[in-house]
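Of the protein chains in this complex, one is absent; all others appear in place.
Chain lettering (A, B, C and D) follows the sequence in which the chains are written, and residue indices restart at 1 in each chain.
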Amino acid sequence: MSFLPYAVAVWLFVAGLWGVVASRNLVRTVLCLSVVQSSTYVLLLGVGYRSAGRAPIVADVPVVSKLVDPTVQVLVLTDIVIEATVIALLLALVVQAHKRFGSVDPADLRPLRD
Amino acid sequence: MSRRARLGLFACAGPALAVVLVLGFRGLPAFGHYHGVYGLVVNGVELSLRHATDMVTALNFDLRAFDTLGEEFILFAAVTGVALLLRELRDESQRGSAADDGAHSFSGASDGLRGASLLLVPLIVALGVYIVLHGALTPGGGFQGGLVLAAGPLAALLAGRYLALKRLAPHAALEVLDALGAAAYALLGLGGLVFASIYVKNFLPLGIPGHLLSGGFMALNSIAVGLEVTGAFLLTWTEFLDQALLIRRRSERS
Amino acid sequence: MPHVSALPIVTPFVAATALVAIRPLARHWLDDLIAVAVAAAVIALCAVLLYRSGSQPVTYWMGGWRPSHGVTIGISLSIDPLGAGLAAFSAVLVLAALIYSLRYFDAAGGLYHALVLLFGGAMAGFCLTGDLFNLVVFFELMGTVAYALTAHRIEERAPIQGAINFAVTNSIAGYAMFIGVALLYARTGALNMAQIGAALDAHRADPLVVVAMAVLFAGFLTKAAAVPLHFWLADAHAVAPTPVCVLFSGVMIELGVYAVARLYWVMFAGPMHPHLIALRAILVAIGVTTALTGAVMCFLQRHVKRLLAFSSISHVGVFICGLGLLGHRALAGVAVYVIGHGLTKAALFLCAGVLLHRFATIDEFELHGRGRELRAVGIAFALGGVLLAGAPPFTLFAGKSLIEAAASGSGYGWLIAVFTVVSALTAGAVLRVAGRVFLGWGPASGPDPQQARAARERVDELRDAREHTPRTMVAVPVALLAAAIAVALIPGAVPAIERAAARFTDHGAYAAWVLRGAGVHWPAIAPSHVSFDDVLYGLLSSGGALALAALALFGAPLRASLPGSLRAGLATAVAGLRGLHSGHVGDYVAWWTAGASALGAVCLLALG
Amino acid sequence: MNQWELVATVLGAGLIPCLLVCALASIADGLIALEVASTLLSTIMIALSEGLQRQPFIDLALTFALLSLLGALAFARLLERDL
Partner (left out) sequence: MTVVQIMALAVVALGGGAVVAVSDPLRQVLLLSIYGVALALLFFAFQAPDVALSEIVVSALGLPLIILAALRKIRQHERSQDEDSGAR
């Protein structure tokens, strides 16, 4: 049972990649990418969790209590910002792709044939 | 490659990758049994040395403030990139005359909806300000609060007339807000260099733990990030909404 | 402790925000002035760091969070001569790109300059940081900026497609890195590379460490464009604005190789030491595959920028081979080669940009003979080809002979043959283009005419009339070529790089000066000398390049005399290789998965 | 495990039917399922804050309730032609 979070992370990573590979629509590609990325959140937070640990905020609990690792949470915060920005940028590209190619199927986006 | 070949390749490679990852992950400490020292030291250090009670924010804006610099500039770069990619082209035009307003954007908002949304605006803004300012004390901080702040004007945007409200917050102003927020974060770090001779050194008085202005320059960092995120998300949203609602090719008739 | 350590990163960031903030004023000359001035200032700052770190490496703890009780909780910049030198080199190329952009195209006011400066700051941060997660953050920042810059010309199709493929594959590479960071953090409880390395020293390599290394390497090798993680590169580099290509091909992909080297020597050298021979074989195999695939694809192109892009892939293969030899001499060779290649490739891209600017196409056959009037550009282009072949005694030659000497020393003497073939093919392709475009040699029509369409670009983006080429656009590539010729000829330059590489590869000393601030006494390194054999190989690859170019231009009768079955077989092989570079992002991700899982599996089997 | 966590678990399991409706039923039904999921999360977060005895975390439930309201508005307006 204690492997479950890591197993979920592997599942999300590979399933998301499958979605990207199988996608016929670039919007779907982008959304599947965000699933791939979410696997890293699960992994990181799973790594830093301590049994019966409390959230690392000592406004209302004593400092000496058992706290979970705050560092991984900071890494995940950065990760989430990266997710939001990359998705915005990619969707801007997809919108332009539809203007230029008239399609968002990656199979139709082939200006360079060689 | 044909679709079939592609899926076939992945059918071999994907499970192989999963096996590789699982083999690696088996070396991880069992869930809940993590014993790294980094977090322990941080939990010990922050309250005593920096008078902050939210360790995550303290890490974000003080210990690992340099990472956050990178993070803020990723956001800034992405927004600049979106502005670059969605710029109006020569073969496009924006339908922006007053006569157009309402005809094509979000039409048909009832007065009730509009009123309710406008009532939401101050509530959301107040919440955003609260989250930004209490970053060092309770969950939240510049990023989360900034996004909530951006949601305030958005409520008005979605309920009312898109164009009329967009005139109040034009792209240029939002770009400036975004840029100033990012610059403020970088310059607060330079403050450390100037006053304490090390970049991102916390150079302000630390205050009393649990009080609003505790944690030295963390509160200011949080505000800078909040401003940047507000500008960044409002800009991104309106850029995309412009594309969806206003910008048309010259040849198109709506 | 030099106070300027953080400034090469922060100054361009602040300048970029200023450029965006003053956009409502919209003054072109102001944008240009700020951008160029800041780029020049960053070069000066990097030079200071290079000078300081030459005598003693610098550790700069951000926010003053020095390690306490042996635990690092802050972020450090760990500046050694090689890192500072690479930062300075990237800053030089940023300046070159900005000066070239002055008259090249009508850059979207302010935004373009801001993005280029952000790119420069991110590269500097990537080179200087000593923190693993910080490295990943700067990787993502470089990526975000690069995706946007690739698609700068949104009026056209190819840039959009190239940027999408670039963004998707490199984002996945970034996620793989996050997994690597999480694994190492779980094992060592640290994010500082030196401390991770010190913690890993205590144990043998177990599957967790091996997988962490494999996913991190897979991530950075994606940025470096190692086969089969390389597909995005040609799509992106062929279509990005020419000045941006200078940064992409000249230094960005090399940073991927740099990161692999840094991670290996700082973190994994301890646990991997018993498996040195196996790891060497793995990396050299990747390098050789990359070098040969890139070289063949390069020779097959008629889209000149795409040709140069594949040539970059091929040279990255050479870098990976040199790195894979896992010795300081080979690494020094790679460093010298990176400088020479970066300057030469930048100059070649800029010459291609002149053609594009003037004739609105970059197709080799459409340009047939039209370059006659651009004599200076033609000479520069051909000279670039000769340099790329590794002709003695210039910089590329100096780097290659160092790698080759190291290869013979560690039982990989056959790599010399690979390098010779690779240099001959990539330089031969460039010389062929030079002959066809600037001298009008060879036939004026070629295979795959549908490629020509992709090579044309719209006219109305450009600010200047097409009748003449602005002087800065010729001066910049000429200056870069002059530098490519001169660097290795400066007395003491190559030995200095050898010393820097020897420091770079000293696993124990790195941990000592980063974690304990210990003074470091470097052992003296006997400088290596160019042997007669090296000159011979250099001449051989240059001669091979000339012969291949001549064969491609005038060899039609010879090719026709080959037996039909052989020709058909070759054509099928070529079509198959091209078919792999389909431009379909799903294909690329499938290949990425295959490459990453293969790397992981091989590492687990050979190193576990 | 106290009664609050039990409540949270039961309500959390309610997210699964929401996923099913979204995946299989019409878009309009999916939108409603999303609203149900939002309500569920707000409630779960309140329950968990009580269960863990960390009352300040109720902030999260409040923020989410407000934002999901706006999110629903955004969905409704931008999907108006597809409903």
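Here is the rule we go by: contacts are C-beta pairs under 8 Å (C-beta built on N, C-alpha and C of every residue); 3 or more make two chains touch, one makes a residue touch a chain.
The structure presented is a predicted model; accordingly, all values stated were derived computationally and were not measured.
J.: As a test of the contact rule: which chains in view would the missing one touch?
T.: Every shown chain touched by the left-out chain: A, B, D.
J.: Hey, which of B:Phe25, B:Tyr199 or B:Phe233 is the one touching the hidden chain?
T.: B:Phe233
J.: Of the residues listed, B:Ser117, B:Ser214 or B:Gln243, which one is in contact with the missing chain?
T.: Within the whole complex, the residue contacting the unshown chain is B:Gln243.
J.: Over the whole complex, note the residues of chain A touching the chain we left out.
T.: 1-2, 4-5, 8, 11-12, 15-16, 18-19, 24-25, 27-28, 30-32, 34-35, 38-39, 41-42, 45-46, 49, 51, 53-57, 68, 73, 76-77, 80-81, 83-84, 87-88, 91-92, 94-95, 98-99, 102, 104
J.: With the missing chain put back, which residues of chain B would touch it? List them for me.
T.: Residue positions of chain B that touch the missing chain: 31-32, 54, 56-57, 131, 139-141, 143-144, 147-148, 151, 154, 233, 236-237, 240-241, 243-245, 248-249, 251-252.
J.: On chain D, what residues meet the omitted chain?
T.: Answer for chain D: residues 1, 5-6, 8-9, 12-13, 15-16, 18-19, 22-23, 27, 30-31, 33-34, 37-38, 40-41, 44-45, 48, 52, 54, 57, 59-60, 63-64, 67-68, 70-71, 74-75, 78-79, 81-82 touch the chain left out.
Note that in this section only the chains that are shown with their structure count from here on.
J.: Between A-B and B-C, which chain pair is linked by more C-beta pairs in contact?
T.: B-C
J.: Counting only Cα atoms for the centres, state how far chain C is from chain D in Å.
T.: 47
J.: Can you work out the whole-Å distance between the CA centroids of chain B and chain C?
T.: Chain centres of chain B and chain C, defined by C-alpha means, are spaced 32 Å apart.
J.: What whole-number Å value describes the gap between the mean CA coordinates of chain B and chain D?
T.: 22
J.: Any chance you could list the residues of chain A touching two or more other chains?
T.: Answer for chain A, listing residues that touch two or more other chains: 9, 13, 17, 21-22, 43, 47, 55, 57, 59, 71-72, 78, 82, 85-86, 89, 93, 96, 107.
J.: Which positions in chain D touch two or more other chains at once?
T.: Answer for chain D, listing residues that touch two or more other chains: 56-57.
J.: What does chain D use to touch chain B in their complex?
T.: 56-57, 59-60, 62-63, 66-67, 69-70, 73-74, 77-78, 80
J.: Which of the residues in chain D end up touching chain A in this complex?
T.: Counting only chain D, the residues touching chain A are 52, 54-57.
J.: What residues of chain C sit close enough to touch chain A in their complex?
T.: 133, 137, 140, 144, 147-148, 151, 154, 156-158, 160-161, 163-164, 167-168, 171-172, 174-175, 178-179, 181-182, 185-186, 191, 235, 238, 300-301, 303, 306, 448, 450-451, 453-454, 578, 581-586, 589-590, 593
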